[in-house]
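With one protein chain removed, the remaining protein chains of the complex are shown where they sit.
Here the chain labels run A and B in written order, and each chain numbers its own residues starting at 1.
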Amino acid sequence: MLSLNGIRLSDLVDHLGGQLIGNADHVVYGIAPLEHADANSITFLSNPKLRKKAGETLAAAIIIKTGDAEFMQQSPYQGALIVVDNPYAYFARAAQRFDTLNQQPRSPGIHPTAVVDARAQVAASAIIGPLVCIEADVVIEDDVQIDAGCFIGRETTIGAGSHLKPNVTVHHGCRIGRRAIFYSGAIIGSDGFGFANENGRWIKIPQTGGVRIGDDVEIGANTCVDRGALTDTIIEDGVKLDNQIQIGHNCHIGAHTAMAGCVGVAGSAVIGKHCTFGGAAMVLGHLTIADHVHISSGSMVSRSISDAGQYTGFYPLAKNADWERSAAIVRNLDGLRDKVRALEKIVQKLTDTEP
Amino acid sequence: MLSLNGIRLSDLVDHLGGQLIGNADHVVYGIAPLEHADANSITFLSNPKLRKKAGETLAAAIIIKTGDAEFMQQSPYQGALIVVDNPYAYFARAAQRFDTLNQQPRSPGIHPTAVVDARAQVAASAIIGPLVCIEADVVIEDDVQIDAGCFIGRETTIGAGSHLKPNVTVHHGCRIGRRAIFYSGAIIGSDGFGFANENGRWIKIPQTGGVRIGDDVEIGANTCVDRGALTDTIIEDGVKLDNQIQIGHNCHIGAHTAMAGCVGVAGSAVIGKHCTFGGAAMVLGHLTIADHVHISSGSMVSRSISDAGQYTGFYPLAKNADWERSAAIVRNLDGLRDKVRALEKIVQKLTDTEP
Partner (left out) sequence: MLSLNGIRLSDLVDHLGGQLIGNADHVVYGIAPLEHADANSITFLSNPKLRKKAGETLAAAIIIKTGDAEFMQQSPYQGALIVVDNPYAYFARAAQRFDTLNQQPRSPGIHPTAVVDARAQVAASAIIGPLVCIEADVVIEDDVQIDAGCFIGRETTIGAGSHLKPNVTVHHGCRIGRRAIFYSGAIIGSDGFGFANENGRWIKIPQTGGVRIGDDVEIGANTCVDRGALTDTIIEDGVKLDNQIQIGHNCHIGAHTAMAGCVGVAGSAVIGKHCTFGGAAMVLGHLTIADHVHISSGSMVSRSISDAGQYTGFYPLAKNADWERSAAIVRNLDGLRDKVRALEKIVQKLTDTEP
């Protein structure tokens, strides 16, 4: 990423902190990986395995940890050093700065093709894109941006500074916090899956709860967060959901928990704070998961988890022929166990009879 | 959920049946869980584990089974009893009544921003929302509601009383039954995944079948039901599909079958009536599944199932360190089995040689 507008290294450090060693007046235009960086760009060293590569980078400046300063100074590297506590987080903030610098200027207002109910309250600083539909009693707070094709149902509030990308759907009666980013195809507040069975037929249970979402939440493309049945579905501050995720009705997701793509969480699951879920992990309903639990990709969480830690449960991949052998044994594992038990008994008898 | 409009208990029982014991004139305004219910709300007791909690509820009325009447009458509970056969189904119907009572009055007609082909037939009682696109030769029957941003392709029929939530896509040549509810982001009648391989390249097979959907079918948010290749994909009456589901081309899903979120069904699978699929269950193509089969969440159905019953197949979750040990053994289960066989032989020999 090379941008049109550059930043002096001294300005970067003034804004983001860190100790600058080198030419403070050098202007950089973007961030690049170690091997692609040049005199116009800065780079970063976060993974210790990449130290050697870092020593050879042509970047104008490199963001490093204190512990790497000596190594870099003794390496062939000639550019500036920005010494910080957490180079990866610093890189993220620096990238945000370049991004902001090069953003399109957009003018507040409601596009003439948007359909906005007369009873909706839209802040003067908000941007409502083309072909958007906003129903009655919606509140759109300051500096919100709602892109083309979005739908916002009646009585929903979108908190200040939030950004809804094109073709997002937020249903009625939801409360969205500040600085949310919802990606295209996300569906917030659709009905939960609730039915009573009566003689083999399904009777729909109206889903009359809503969805409450804290501040700084991101919801990925084509991800769904269902509304609650009687009470609300709750997503706390700082939660990050990737694409293609399903969050069932009445789930409660603790602050700063992150879920990778294709995760599914069944209804009424209560998930702690600072958890992470690998891609395609699945959580059954009505479970409770403690804070700081990490679920590996592709794992099915079928019981509550009360201790922090890493949990895993997927079947190991193998050449198909090997899988067929293993799977056949798994199907009859109790047979194998019974054979071991029988052997144990006979061996016991044999050793008993030994002199 | 507390609504503006209340219902007298006697009116509720007049409409929905059941035996009322207590003050028939009491007015209730909604339904609440046992622990949140108060003098304005009714609640229900369906799960026997909650009996004790039910005895302490402050609800104005409680829906119970015959067998629970004596217990409730001896408990501290002071409100009315509604004695029924199936309290959960009764709760669903009561909730529907409150929901209907409090629904927004909406007026039939076509929103001026909707793009409706001159050759489409739209019933006078139908509601077509803003920014909807309806192509030629579409038939929209009585009392249909099509919300903002939906697309209906040519020659498709939407049955009476159906409701398409915002941003639903129904492609050409589909027949949708009565009282359907399609949730936002649902895609009906997209092309099935059909290709012939020729020297390593994929030649597309046009998907010229359609989708036929019975009455009282619900299709969840961001769920896809593909059109058939040469003949139709069929979903029978009363089927309920949750969010993020994929139904491949030429599948046939029997009446009153329900699937939880993230289920995938590959092409040409034939699934019986009254089946249930837990979340993220997967079904391979060209399989046949009998009526009354229940598949547990996260299970891969890799062969046909001819007997009713519950089937399961997911890898048990464990602490990551434990998983690594077990997974390593699973990878080499045939080695373990061979060791057991070798032991059996030696032990056999040992016992044979014993005096």
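In the analysis below, a contact is a pair of C-beta atoms (placed from the backbone, for glycine too) under 8 Å apart; a residue touches a chain by one contact, two chains touch by 3 or more.
A quick note: this is a predicted structure, and the numbers were derived from the prediction, not measured.
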item	value
Candidates B:18, B:87, B:129 or B:149 - the one touching the absent chain	B:149
Absent-chain contact - pick from A:222, A:250 or A:268	A:222
Candidates B:50, B:69, B:133 or B:160 - the one touching the absent chain	B:133
Positions on chain B contacted by the hidden chain, ascending	113, 115, 131, 133, 149, 151, 153-154, 167, 169, 171, 185, 187, 190-191, 193-198, 200-206, 208-209, 222, 224, 226, 230-231, 244, 246, 248, 262, 264, 266, 280, 282, 284, 296, 299-303, 309-316, 318, 322, 325-326, 329-330, 336, 339-340, 343, 346-347, 350, 353
Hidden partner chain, residues of chain A it touches	1, 30-33, 36, 86, 88-89, 91-93, 95-96, 98-99, 104, 111, 113, 129-131, 147-149, 165-167, 181, 183-185, 218, 220-222, 238, 240, 242-244, 256, 258, 260-262, 274, 278-280, 297-298, 314-320, 323-324, 327-328, 330-334, 336-337, 340, 343-344, 347, 350-351, 354
